[in-house]
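All protein chains of the complex are present and in place, except for one that has been dropped.
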Amino acid sequence: MKLDSKIPAGPLAEKWTNYKASQKLVNPANKRKLDIIVVGTGLAGASAAASLGALGFNVDIFCIQDSPRRAHSIAAQGGINAAKNYQNDGDSVERLFRDTIKGGDYRAREANVYRLAEVSGAIIDQCVAQGVPFARDYGGLLDNRSFGGAQVSRTFYAKGQTGQQLLLGAYGALSREIARGTVKLHTRCEMMDLVVVDGRARGIIVRNLATGDLERYAAHAVVLGTGGYGNLYYLSTNAMNSNGSAAWVCHRKGAAFANPCYVQIHPTCIPVHGDYQSKLTLMSESLRNDGRIWVPKRKEDAEAIRAGKLKANDIAEENRDYYLERRYPAFGNLVPRDVASRAAKERCDAGFGVGTGYAVYLDFADAIQRLGKEAVEQKYGNLFQMYQKITDENPYETPMMIYPAIHYTMGGLWVDYELQTTIPGLFAAGEANFSDHGANRLGASALMQGLADGYFVLPYTLQNYLADQINVGKISTTSPEFDTAETAVRQRINKLLQIGAEKSLNSQLSTLNSTDHYHKALGKIMWEYCGMARNTESLTKAKQLVSELENEFWKSVFIPGTANEMNPELEKAYRLEDYFELAQLVIDDAMHREESCGGHFRTEHQTDDGETLRDDERFMYVAAWEYQGHGQPETMEKEPLNYEHIQIANRNYK
Amino acid sequence: MNLPKIHSISKKILVGALGAFLSFFLLFHATANLLILRHDGGEWYNAFCHFMGTYAIIKVLEIGLFGALLLHVVLAIWLAMTNKMARPVGYKKPTRSKTHKGSKLQVWTGILIFACLLLHFTDFYFVKIGWLKGKYMAKTEDVVALKTTQPNTFNYAEQHGEYSAKGNWLTNFDKEDKAVLEAAGLEVEPDFYHQAREKFKILHIVISYLVFFAVVWFHLRHGFAAVFQTFGLYNYKYAKAIEVLGQIFTWVVCLMFTVVVIGVYFGL
Partner (left out) sequence: MKFTLHIWRQENARAKGHFETYPLEGISPDCSFLEMLDILNEQLINDRIAHPVCFDNDCREGICGMCGLYINGRPHGNDDGITTCQLHMRKFHDGDDIWIEPWRAKPFPVIRDLVVDRSAFDKIIQAGGYISTTTGGVPDANTIPIPKHKADMAMDAASCIGCGACVAACKNASAMLFVGAKVSHLALLPQGQIEAADRVHKMVCKMDELGFGSCTNTYACEAECPKLIKRQNISRLNRHWIGALFGRDRK
């Protein structure tokens, strides 16, 4: 495997302009002859499919839900960043670029991030033209709010439902193309395998989730916009059906997987409350604009609260420890996510946690006093209501309880400047790729990246790839490569169904377990030993436990029903099968990266006051892993990160 | 069955528009009815009925009214039927969703109103068009003209009839009187004043009319506000006003009808 990032020559600010000026294009008549498969209908997938369809390509788009509008981009609450400088507070493309690189702890590729900042403004223009109802001020112009990791207000938002509105905008554009016939929509379809013909991605095998049928689709190029793998941890802010399998089957077919250990933990989620819990609910980062985070200063107070003897409001002001404001006076409660998460964990581990012991307070008493209850309600009403529905506590009266939870995965399929993976013809966009966020993503940047990739990058770079494909003709789905791929999928499903079937015949019922049982166990191992803080010891342990669990899974998982019907348990099982392999890779990657950066915190590598300690000498590179077969250690290739434009510094939010 | 294609919203708007038209007719009808309460031997009320029964434009409007009523009913039932088809398999548990009062009963109150209308027609309208017999009256000047030519008939008329307040009409003839007078070549027309005063003395008729008005009340109360919604005129700013206006309209119309019926029963 050879990594070629294909970064265009020239000064950073001119790279994208130069690329566009010199890239190959496909003329309109030829576009009609070219087929593109897009998997996923989130911001990246929907915007890519809509843009490519509008250009005149034939697009097939797939999603596992019943409608493209369900993709988990819809759940993003806070906002989308763009370097518009509408507030005249000193923002610029350069500033957004620097913030993102710094926020990512100097582990992102300069050229990609600069391009992201460069097209960010156009995204807002595009969305407004589509009718996205962004918040406005009384003069009728667009309003902004501030977000973690930035000292300017550059976040555009639509109430607490920005992701929803952006997705509905992209979904509208997609629906228009579907109506025009340039895009064909396939709902309730899950990508099961990638078909590679003569070294190029040429199609996919999908399973129709409503009927269980396997179907074949061929195209000249395949785009993945399938999101991240956060559900590896079972409890996360991801949707129940979000999964990493589409990316993983591509990895199995030869696409390199980059930086899998960079997992983002979001500081403001509703804490875990029971074993039956299926997911964690995020409370928007925007709450940190006005909420103050604290725990009791005295351990005995924390203990009394945990025992139910004291309430949050019983703790006097001088006995509260606003630990973020104390440790990071410059950014205060608005430090980046990884910093805020680790600080919460540090306090709870030290015995100052409230609730079950794994929670801290997010207090709005000051904001309510300063702005009035009405203003707070105006800003955060729907979030407060959501909190109350879940916890049965009124956040206007008593502080919210929050705790960090798995939220986003910065790692993903390795892509070059054109968003092409190491398999020619296979592209990855949005959270599915690794490219823009380094070791930590800033708030409100995921939406920006998904839409940048879909609206403004792929429509160019795909043409560059497709330009020499115009004479290939229709790709056939009856080639031996398709046969082999489909057979392999069928065998894989049958193998899973077989495990429990044999045992239940031999009346060994009690030894069998459901898929969820194993998924929860895997999640616990990963959270415990490969979560917010990692070290050689915990990672060694995690590796061993995951192996044991996987063996157990292959012996005792029980999947009811058959392959030829709607069967959610089967879906969970084959996704979990991929998670077992992915977990090993996350652990290996975390193990090899003997430094702390962004979301990856190795306890062996920290400063005296508990901050991340990077090792730029040894680890200033992207780790791209290559699959070697089930159970085999993967090989790693390094893509060095050359910072030509930016001055490397310690990430300091004090 | 090949029905003309009318979009669902258009159908609804038509039903609403026709309903609004019929509501105004009701207001008109109820106001006119108040004349029955005048103890003038039917002078005013019958004059009004005479005008309504003879004026040409009114006759045209009358056809329009019946057309509107029929179309209102047909469209509403057609809508109800297509709406039923939109849910072929129903729920096991009956709905517990909060809904606007009366809206779900609208079709049924409508059908009840239609049934009550038939009763109302047997009392009045069918008399007018001659299908049934009731009370009658004749113009005094026509009767007086008989004094010289047919004194017997004139005397008969004076004995059996009553003079209205100003004496313009000889009223309160029975169906036997009608035959006699008509045989003498007199033109008679229905005397709704006495017809009403006779009918509203009978308890079961009074009760059935009160039921009728209650159903109309239900139908109007939802219908009035719903028309604004259907015409796209509903707005939070005026929501309260529309609701209040609807209440007032509904109560005024129904009370006016009720006052006449009850008033006559108790000899007012």
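Letters A and B mark the chains in the order given here, with residues in each chain numbered from 1 onward.
Keep in mind that, in the parts below, contacts are C-beta pairs under 8 Å (C-beta built on N, C-alpha and C of every residue); 3 or more make two chains touch, one makes a residue touch a chain.
Treat the numbers as computed from the prediction; the structure is a model and nothing was measured.
Asker: Out of A:Ser92, A:Gln130 or A:Gln606, which is the one that touches the chain we can't see?
Answerer: If we include the chain that is not displayed, A:Gln130 is the one touching it.
Asker: Using the touch definition up top, pick the residue from A:Thr187, A:Thr398, A:Asn535 or A:Gln606 that touches the left-out chain.
Answerer: A:Thr187
Asker: Give the residue, chosen from A:Asn30, A:Ser92 or A:Thr281, that touches the chain omitted from the document.
Answerer: Per the contact definition at the top, the residue touching the missing chain is A:Thr281.
Asker: Touching the left-out chain: which of A:Met1, A:Met240 or A:Val472?
Answerer: Considering all chains, including the one not shown, the answer is A:Met240.
Asker: One chain isn't shown here. Among A:Leu3, A:Ala122, A:Val197 or A:Ala488, which residue touches it?
Answerer: A:Ala122
Asker: Using the touch rule from the top, list residues of chain A that touch the missing partner.
Answerer: 47, 50-51, 54, 65-72, 74-75, 84, 86, 122, 124-131, 133-142, 158-159, 161, 163-165, 168, 171-173, 175-176, 178-179, 185, 187, 210, 237, 239-241, 273-274, 276-279, 281-282, 385-386, 389-390, 392, 455-456, 459, 504, 509, 512-514, 516-517, 558, 560-561, 565-566, 568-569
Asker: On chain B, where is the contact patch with the chain that was removed from view?
Answerer: 7-13, 79-80, 82-100, 103-104, 106, 222, 225-226, 228-236
The rule is short, and it goes like this: only the chains that are shown with their structure count from here on.
Asker: Could you please state the distance in Å, as a whole number, between where the Cα atoms of chain A are centred and where those of chain B are centred?
Answerer: 69
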